[in-house]
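To start, the structure under review is shown below, and the notes come after it.
Removed from the display is one protein chain of the complex; every other protein chain stays in position.
Per-chain residue numbering starts at 1, and chain names A and B are given in the order in which the chains are listed.
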Amino acid sequence: MRRISLALFIALLLPALAAGASKDTKLTLVAYSTPKDAYGQLISSFQNTGAGNGVSFSQSYGASGEQSRAVAAGLDADIVAFSLEPDITSLVQKKLVAKSWNKDKFHGMVTRSVVVFIVRDGNPKKIKTWNDLLKPGVQVITPNPFTSGGARWNVMAAYGGALRSGKTPKQAVDYLGKMWKHVVSQPTSAREGLVQFLAGRGDVFLAYENEAIFAQKKGQPVQFVIPKATILIENPIAVTSTSKHKAEANAFVKFLRTAPAQRIFAQNGYRPVVASAAKGFNFPTRPQLFTIKYVGGWAKVEKKFFDPNTGVMAKIQESGGG
Amino acid sequence: MAARAAALPSPRARRSPAPGLAIGLTTLYLSVIVLLPLAALSWRAHGWDAITSAQAVSSLKLTLGVSVVVALVNAVAGTMIAWTLVRDRFVGQGFVNALVDLPFALPTIVAGLTLLALYGPKSPAGINVAFTRWGILVALLFVTLPFVVRTVQPVLLELDTEMEDAAASLGAGRLATFRRVILPNILPAILSGVALAFARAVGEFGSVVLISGNLPFKTEVVSVYVFGRIESGDAGGAAAASVVILAISFAVLLAIGGFRRWVTRHDR
Partner (left out) sequence: MIGKYVVRFAALGYLTALLAAPLGYVFWRTFRHGLGPAWAAVTTPDAVHALKVTLILTAIAVPANTIFGILAALAIVRHRFPGAGIFNAVVDLPLALSPVVVGLALLILYGRGGWLGGHGVVFALPGMVLATIFVSLPFVVREVVPVLREIGTEQEQAAATLGASTVQTFTRVTWPAIRWATAYGVVLTTARALGEFGAVSVVSGRLAGKTESLTLYVQDRYQSFDEVGAYASAVVLALIAVTTLLLMTMLKPKEETR
């Protein structure tokens, strides 16, 4: 009797042991909403590689800031991919992401883009530069930088653009104030802004190139112009320090920076961080391109421009200049 | 039972445990579901800058102002719609009745998209109220549509027509009958719906954002401002602002309750 039960026991145990031995890992990806299609393709692609064999994914997409706050409030994540660095920095402060997350040759970034002007068909008001936004009667739509972290790229692009044209920092801040008087709508997100623009509001919508390209691919009548001076948008990615599958998560992030994966990003409108993957895609270089470092880096910028009580933008909003 | 009799002493009812049980259970439910989260919010509230900035005060004034207008419009329109659905007879009445709650069941994004398309720059009817305060009003009227209608309907259904017939036979005109006989009986129901409409209008976010444009001092409602605080990392300020908004709403709701008691004072 005992021999049979022992055999039975082992017979039942073996499959369980086998399952544990096989790579049935589940990774949770918490990302912002725009790259959803891209990640869908990338995950399938990854699962076909050796490193990704047997790895399944649980995915969550939402507004970058909201997702970051969710992870801070306890949403279990293995990989976090947000639209701007401060959303990861806040997790570093809460010890959910290691301080060394961006100490690699990509500085923690996985995709890029630039700030562009989405204009009406044929660009009737001939809006090409940041100064053109100040032309009388030009109506601008840009998401509210306080309700949409991503909109901060727009503000810094405008500020940096003013600096590039030779203005001093003080004059550039003045430019922001003047430009803000032309803003006729401050939607709470970029997606909302596009809806409003396509519904007929405004002459120009400050947007990100990857979202404009994506909208075009989905059949939206979007035309855009890239100003000579614009900011390089860089989107970060990190493996959390609370991840229970760091090896597989790191493998996935490593995969995302291979040329084939970067080409998938490029197909979805993103500028790759790996130069070779950009071949064959139309990503014009801009002569006066600059990064967030040019305008001071995120830490300084968040304090100087976007502090809700003392920031430059807070003061501009308060003065009714919006 | 349109007329109300003086309350008779009811020793039997008092002896049953039901009142205590009902009060106890419902207070427990209310505490866990509503009061506990509100307490957590208040505990996190930190910093008055969030609610005392000029932008915040402006958005609060706008929101409260529009919400009062929404409540009043609903009081009138809702009563008329409830009347039409209960006392009138026309083709398709049941169909219309079935649709009244739908503005409420639609996700707020869809409501926003729809209203922007119908009453925005590309309006097929040529009515463009988007990016103005009228747009906010339209969006709020849309999402609060069912409230007064649905609170007045059951009361009208229960209402005995005896007294109206009596008034008519005594020579009272329809308007006088409405004012003297019907209105006092449905006013508590109207006020109930008004309270709901006011509260919802104060807290509404999703359906307003698309059509309003959120321009500070012009078309920014307080829920957008508070959201901006959360997104900028000032959750404490957002919580503080929310506590203030709640306190004001609470005061208004208490006032509506008080008004109802004053209006029905002769019936007790």
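The criterion applied here is as follows: contacts are C-beta pairs under 8 Å (C-beta built on N, C-alpha and C of every residue); 3 or more make two chains touch, one makes a residue touch a chain.
Given the structure is predicted, the values throughout are model-derived calculations rather than measurements.
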{"item": "Residue in contact with the excluded chain [from B:Ala50, B:Ala75, B:Ala130 or B:Val155]", "value": "B:Val155"}
{"item": "Where the missing chain touches subunit B, by residue", "value": "1-5, 7-8, 10, 12-13, 16, 18-19, 22-23, 25-27, 29-30, 33-38, 40-41, 43-44, 77, 80-81, 83-84, 86, 88, 90, 94, 96-111, 113-115, 117-118, 125, 138, 141-142, 145-147, 150-151, 153-155, 157-159, 174-175, 185-186, 188-189, 192-193, 195-196, 199-200, 202-206, 222-223, 226-227, 230, 235, 238-239, 242, 245-246, 249-250, 253-254, 257-258, 264"}
{"item": "Subunit A residues touching the omitted chain (full complex)", "value": "28, 30, 33-34, 36-37, 58-62, 66-67, 69-70, 72-76, 191, 214-215, 218-220"}
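Going forward, only the chains that are shown with their structure count from here on.
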{"item": "Centre-to-centre distance between subunit B and subunit A (centres being mean Cα positions), rounded to whole Å", "value": "39"}
{"item": "Of all residues in subunit B, those that touch subunit A in their complex", "value": "49-50, 53-55, 113, 116-117, 120-122, 130-131, 209-210, 213-217, 220, 224, 227-234, 237"}
{"item": "Complex contacts: residues of subunit A adjacent to subunit B", "value": "65-66, 69, 90, 144, 146-149, 183-188, 192, 195-196, 199-201, 306-309, 317-318, 320, 322"}
